[in-house]
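This is the structure I have questions about; it appears just below.
For this view, one protein chain was removed and the others were kept in their places.
Coming up: subunit A.
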């Protein structure tokens, strides 16, 4: 499958990618290849929203790959470099590609009786980047340690339930296994309308490494439902920022 918005750079033909490429101009540098692999993996995790539940094995393997890359990038210091880059305006192309990544939160906003953990549904092809949560949670999970991210998900949005994410997640899984209708009602009553899904969790689990404090991330809102346009616009600006960081290396 051709990944839109990414240049195709591959390791093909390079079995030993441990830095023996320096003098060869025709072959992209190891860092570039690695970055490309990271980008590809992140997009893959996003692109597994289809009508059908995504393949968990595939998602886990991709997430583990991302974690590996992150760990290596942490070790050789390239991670810090990326974080301190100044943000520019994201080009339209990049925004278009991340449009694909954004999921519509319209269903939740309209108060439809759709379960909060609406999950890997067809909203994927939505035009509007209203809910930048997907990309943002991805980006933020790439750049934050797991601790920081859990904190993120637990902190702001005072009007929504605080710190309920993890609890709600467990509830979701208990409900899925528990056939009793009461627990389902409980689920709907307590869980907020945030966009919970396995993907978000999986992207969340990608960031396992302890990282340095990341200033820019404090401005990111949690991966929750952004019902209003004003939220959307600020999300878009944040989105530009993230995409810029992700794509440029």
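Basically, a residue touches a chain if its C-beta (ideal position, glycine included) is under 8 Å from a C-beta of that chain, and two chains touch if they have at least 3 such contacts; residues count from 1.
The rule we apply is simple: contacts and distances are computed from a predicted model.
K.L.:
Among "ESCRT-II complex subunit VPS25", "Alpha-1,3-glucosyltransferase", "Serine/threonine-protein phosphatase 2A 55 kDa regulatory subunit B" or "Dynein intermediate chain 3, ciliary", find the name that the UniProt record gives to the complex chain excluded from display.
P.N.:
Going by UniProt, the chain not displayed is called "Serine/threonine-protein phosphatase 2A 55 kDa regulatory subunit B".
K.L.:
In the full complex, which bits of subunit A touch the chain not displayed? Write them out.
P.N.:
Interface with the chain not displayed, on the subunit A side: 1, 3, 8, 10-15, 17, 34, 37, 40, 44, 51-53, 55-58, 60-61, 63-65, 68-69, 114-115, 117-121, 146, 150, 166, 169-170, 173, 175-177, 179, 184, 198, 201-202, 204-205.
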